[in-house]
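Here the complex is missing one protein chain, while the rest keep their positions.
Entry: chain A
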């Protein structure tokens, strides 16, 4: 209640008038009332009422925060966070080596960035994830929907159909091997049409449309509360040409990063971005580094770099707060993203399934 007038989110002109009239704290404003306020600073009664409503809302928010409620500050202990993280699902990628180095898969509430040269498999992984996020919980998935924001136009529906069909078949095999009732029931809703209807696709042609779409994301996600994955395929593409003002670019990118962090946290969804590689010309040699500059590197929590080694595709975990840096090989088959060769029989102790992938975790086996 002792909050200063200058910190309230009112229109700047109004604030200037209040300061000129000598008002200092929010309590003074509330005590004066709308009629008194309108007479003192010369605004209409309706405007004064609106301003007071804003002030009251702000003060209630403050009070809730100081009382320890779940206001904007989100205070909690590390133990609560640990319990939250352990019960949280991961979005598997169907490549067990990649899931392992990521610590289980793509994490919810975190931003993961995938960098790589053209043609190495970034969009393939994004499409795979858009299908994998929809795997029902009894199979070890998070049973969510996906938003796919495409800036390069490399989304091919036919490819998603192939990947989704392979995923559905894999789940059918598991259900047959396990012979459990709830698995079979979950499979009734996990069909090709359902998977495709729950991938929401936006095609942004330049950075303005991308900015607009990201501003509208929170509203979209509150309407579609089951969304657990937001993919932005090609965050670098719209920002790389026609930008003479680099400081504007940095500012817009930082704003985007903040918006995405808010989206990831508020809606408990994973955000996956793909980035391009650019050459940095050093003194004696040139190296390939992720595009968009050093400051963008802080935006993502987890960074994966995909690259070639002769004809083998490799993925390197470049930045992660909880896993160590390592490199694995992966394969892109007609079914999607897969391991290079089936892991040895001793690894997978469960199951008679034919697909060379580690058995997805069920609730009991997780810890």
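Please note the rule applied: a residue touches a chain if its C-beta (ideal position, glycine included) is under 8 Å from a C-beta of that chain, and two chains touch if they have at least 3 such contacts; residues count from 1.
Here is the rule we go by: contacts and distances are computed from a predicted model.
J.: The hidden chain: which UniProt name fits, "Hydroxymethylglutaryl-CoA lyase, mitochondrial", "Auxin-responsive protein", "DNA repair protein RAD51 homolog 2" or "glutathione transferase"?
T.: "DNA repair protein RAD51 homolog 2"
J.: For a quick check of understanding: of A:198, A:267, A:313 or A:338, which residue touches the chain that isn't displayed?
T.: A:198
J.: Sort through A:60, A:185, A:251 or A:298 and give me the one touching the missing partner chain.
T.: A:251
J.: Of the residues A:25, A:87, A:169 or A:208, which one touches the chain left out of the display?
T.: Looking across A:25, A:87, A:169 or A:208, the contact with the absent chain belongs to A:208.
J.: Would you write out the residues of chain A that touch the absent chain, in ascending order?
T.: On the side of chain A, residues 9-14, 51, 54, 117-119, 130, 148, 152-154, 157-158, 160-161, 193, 195-209, 211-213, 215-216, 219-220, 234, 236-237, 240-242, 248, 251-252, 255, 276-279, 281, 285-286, 288, 291, 310 touch the unshown chain.
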